[in-house]
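One protein chain is absent from this view; the other protein chains keep their places.
Chains: A and B, in written order; residue numbering restarts at 1 for each.
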Amino acid sequence: MPSDTATNGETIGKSQNDAHKILTHPIGLPVAHQETCKVPAPLGGEGTVVPDFAGRVGSPLPLALGYNKHCTVHKSGIAMKSYREIISVHIPQRMDFVNITPQVAAAVKKSGVKEGLVLVNSMHITSSVFINDDESGLHQDYKKWLEYLAPFNASPQVYAHNRTGEDNGDAHHKRQIMGREVVVAITEGKLDFGTWEQIFYGEFDGRRAKRILIKIIGE
Amino acid sequence: MPSDTATNGETIGKSQNDAHKILTHPIGLPVAHQETCKVPAPLGGEGTVVPDFAGRVGSPLPLALGYNKHCTVHKSGIAMKSYREIISVHIPQRMDFVNITPQVAAAVKKSGVKEGLVLVNSMHITSSVFINDDESGLHQDYKKWLEYLAPFNASPQVYAHNRTGEDNGDAHHKRQIMGREVVVAITEGKLDFGTWEQIFYGEFDGRRAKRILIKIIGE
Partner (left out) sequence: MPSDTATNGETIGKSQNDAHKILTHPIGLPVAHQETCKVPAPLGGEGTVVPDFAGRVGSPLPLALGYNKHCTVHKSGIAMKSYREIISVHIPQRMDFVNITPQVAAAVKKSGVKEGLVLVNSMHITSSVFINDDESGLHQDYKKWLEYLAPFNASPQVYAHNRTGEDNGDAHHKRQIMGREVVVAITEGKLDFGTWEQIFYGEFDGRRAKRILIKIIGE
């Protein structure tokens, strides 16, 4: 297991770029290739349903949906890269949400990965990583709702888990509602997000140090 | 960020296959190699628990479970590929579910990826992508249940989020229950699914254009 210890104080040196060169040039791999591919025009004209899907089971998209799409194939001669980073947080409240999108975006940049996936997960079982809106009213709503669905109660009569001497039985339940992890696409070196998507760390048993794992794979 | 604009009207040409050839042949990588590997026979005879797991923590599977398994290792000389596609939908109702499995299966086929992972996620924060049964009674149940867990109410007194002028506070909650994304294995060029698994887009604040991202990485 990699060390839990988070360390500060050193910069990412020139050597990272050099390693990249070592990897991509001497072995004569071809230059990365990208092309834009577009789906065939629908039989009934543009802008509606694409009829020729090689789907296996299930109903087609209703015509009323105005279905259309856009795609890109990217093929690289570069072998896979991976990147790992731990973020340590210490939330002063029992329950709170923190936007960690800037940290994840920075990790993606540092990784040098242009096309791939980033996994972001809590390394704890009483907190979540999830994607939603950075709007304080919504976060207030979430707290009220989670407290309604799984109220805090230290009693071992309410949560058998609290027989262990802990008082965080509720936090293990709140975390299941909000989820452990998110997987986000990396496209052209950036988080491939819709307009309002933001990544949050959701703490349900705070007031102590916790860790978030960022793992990136791609090319 | 890639463009949001979805475009129709062009086919995926011959050039895609050519690009594949450019990638795999000139650099002399070995042909993809696949082998079937099977777990050792359990000490107590076939069909029960496999005793030699190098697990780190946790209880072994109960003998009563009739545990067994089958595995395949695939090693390719081909470098990683990635593929991206956006599906645009416009659901006429506030809440509804649409089976998008055919679209995802078609994207997997177009990507040319034989072994890998496909991420499918809503690019919005008031809708979900999830995997369950394509059964209309179940979808009716889900709607009733989600309305019970997080009822629609436009009032900012009920959802503080609605102070923003929006009325979709409930949709942000429903989406957390059903999830943002799914990650599905690609095996032998196809979605590696159980018998009844189907991918759905779950809309909780419809009547406007939304987008779904498909991102594929693999070989």
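Note that a residue touches a chain if its C-beta (ideal position, glycine included) is under 8 Å from a C-beta of that chain, and two chains touch if they have at least 3 such contacts.
Just so we're clear, the structure is a prediction, and the values are computed from it rather than from any experiment.
Engineer: Could you pull out which residues of chain A are in touch with the chain that's been left out?
Structural biologist: Against the missing chain, chain A presents residues 1-3, 5-13, 15-16, 19-20, 22-23, 26-27, 79-92, 98-103, 105-107, 109-112, 117, 119, 121-125, 134, 149-150, 156, 159-164, 169, 172-173, 175-177, 179-181, 183, 190-191, 198, 209, 211, 213-215, 217.
Engineer: Mind listing the chain B residues that contact the chain we can't see here?
Structural biologist: Per the touch rule, chain B residues meeting the hidden chain are 27-30, 33, 35, 37-42, 46-47, 50, 52-62, 64-80, 115-117, 130-133, 135-138, 140-142, 145, 149, 177-179, 182-185, 187-188, 190, 192-197, 217-219.
As a convention for this text, only the chains that are shown with their structure count from here on.
Engineer: Averaging only over C-alpha atoms, locate the centres of chain A and chain B and give their separation in whole Å.
Structural biologist: Taking the mean C-alpha position of each chain, the two centres sit 14 Å apart.
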